[in-house]
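For reference, the structure I am asking about is given below.
Only a part of the assembly is drawn; its chains keep their places, and the rest are absent.
Chain nomenclature is as follows: A and B, assigned in order of appearance, with residue numbering initiated at 1 for each chain independently.
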Amino acid sequence: MFRKILIANRGEIAVRILRACRELGIRSVAVFSDVDRASLHVRLADEAYPIGPAPSRESYLRIDKLMDVARRAGCDAVHPGYGFLAENPALPRACTDSGVTFIGPPAEAMEALGSKTAGRQLARRADVPTVPGAFDPIEKPEEAESLAQVLGYPVLLKAIAGGGGKGMRLVANAAEFASAWRDAGSEALNAFGDARLYLEKYLLRPRHIEIQILADNHGRVVSLGERECSVQRRHQKLVEEAPSPVVTPGLRAQMGEAAVRLARAGGYVNAGTVEFLVDANLDFYFLEVNTRLQVEHPVTEQVTGLDLVKLQIAIAAGHRLPFAWESITPRGHAMEVRLYAEDPENNFFPSPGRILSRRMPTGPGIRIDEGVYEGWTVPNDYDPLLGKLIAWGNSREETIARLRRALEEFAVTGIKTNAALFRRILAETDFLHGEIHTRWLDELLRVPAAASRNGYPGAAKAAVIAAALWQGNQGGAASGAPQAEESEPSRWKIEGRRRQLDRDP
Amino acid sequence: MKYEIQIAGKPCTVELERDAARWSISLDGSPADVDAVELSPGVFSILLDGLSYEVRVSPEPDGTLRILSGLEEFTAEVVDPRSWRRRRHGALEAEGRQAVAAPMPGKVVRLLVQAGDRVEAGQGILVIEAMKMQNEIRSPKSGVVEGLLAREGQAVNAGEVLAWVD
């Protein structure tokens, strides 16, 4: 087993990985940019080294600096997390050159499966059904636009190097094409250093259902079942669950076999995800392969009981996958929501800044994977993901009830988050019935949210009182509200209490 | 101390009076059955007729207060003698031509209009990149772009005025 692992990432996934290291007795080495010095992953790691200025192209995307730290800190393995360099074949190659183990697939498998066009060519050869569209990067917008005409709108523009909805645009008609092409290209360039795009036909109201696979170095490839990630805003997954409300054991087996077939064809090793679109007839079409750990991996962990990061490390260390895992069936139901520093009231603009106060949920069935803490300043330079709230329950209903409960306990000030959006989603009838598709949320968001279904009649009154007390405190603590630590109750409080007990609330 | 507070558009009066070491509170003139403690700066536990609310107050760049009360979110403005002038000023400004302000810190990556252009409400004025996402900043109203203060490549702070539309 490894002695020391370099975590080439930041935020919640860096924390997730160093926890796995600690549980395995492996030392963890964090890296940080100038604005991440006080980040949670630096606080929790065994060692931490600076790798440059805030912009990721000068820090987290600098393979040379990462290899330098790995060498000097004496690491024998590197975990890339997701995003940044996770799907860049140059990293595993650099690791090989430096004599450290890359915890992930070989560069060749990344190339064979990672790029969406190559992945689709392979899928066709492996008899995995695919969505019609271009197989290769398209250089000229004109070519792309004429292909769009042939396929018929709507079409989807995607970054060759893409992931996480970045560098992706839905084009409803020819008029929108030029600007969509421009925005997707420049977003892709900024996110991945690669502006190349391709396009495909856009299915109407499909579900996004993906299969988690694990492959060891000894030829074994297994499926851990599906995750449904149909609740997306502009192709950005927001809610993920396992099992899918519509996947039957039969369909699970079919999709799992297709995913395993494709992984074998690509010589895949370690953890990966094969994404499919599933239409109303429950026919599935290959979408792409993510040759890395997914943001949403915890929902699979919660229903299988497996620790995917530990398994990634074990596989990279050459361990074999036990046979038993081929027959894994999900237990209960798990659901994850992605908490972002963004403002749903204001067109989901990013909302970086200092976290002034917060209340995090705990208790039965609740798991939190996060990368922030109270008092920390969420930097403006990276993805706005604060963390993930994951609930588990015996049934989808119990899971949703727990998630809703946790979201009611969740509160943060200083930055805005999308928590209220999730409270809205979890109250929607369609969602409760599992009647969702990849455009469901975008359609929902065209309708303004109904005012407070939560029936807190006095909330406005309480807010006004708090505002006055807050203003009073601005004059200096002395004039403020009673502090919690003051002990004996005041006369008026006793008054109030007597009055409370003299009447039915 | 008496406070005039605008909340969700509606005006309201809160009176805080010292009573022994604590405050007694009345709302719009009538004493309220309230038990309030501050748990930490800006975080209050308020029992109102026995109902338990946790209320979080934080100031916004524009001088208003963002208030989370239970699951509800409010924007409030406190008008007390000390802050009278500042609030008024803010109010007046809002009635003039509309400012297009940066909703978050970021970098202006593209201008979509030029000074003097006629724009529709909701039409894109420029694109700001923050946290790796490109965000189109739209016009608050139909009118003419009077001042276009932002330049491509410029870094901007939250609340910074980028353009004026009249």
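Operating definition for what follows: a contact is a pair of C-beta atoms (placed from the backbone, for glycine too) under 8 Å apart; a residue touches a chain by one contact, two chains touch by 3 or more.
The shown structure was predicted, so the numbers you read here are calculated from the model rather than taken from an experiment.
Asks: Could you list how many of each labelled chain the entire complex holds?
Replies: Overall, the assembly in this file has the formula A x2, B x2.
Here is the rule we go by: only the chains that are shown with their structure count from here on.
Asks: Indicate the whole-number Å distance between the mean C-alpha point of chain A and the mean C-alpha point of chain B.
Replies: Each chain reduced to its C-alpha mean, chain A and chain B end up 30 Å apart.
Asks: Over in the complex, which chain B residues touch chain A? Could you list them?
Replies: 1, 3, 5, 7-8, 12, 14, 16, 19-25, 27, 32-51, 53-58, 65-74, 76, 78, 80, 82-83, 103-106, 109, 127, 129-135, 138, 158
Asks: Okay, in this complex, where on chain A does chain B touch?
Replies: Where chain A meets chain B, its residues are 166, 183, 186-187, 190-191, 341-343, 345-347, 349-353, 356-357, 359, 380-384, 408, 411, 413-414, 420, 423, 452, 454, 456-473, 475, 479-484, 486, 490-493, 495-497, 499-500, 505.
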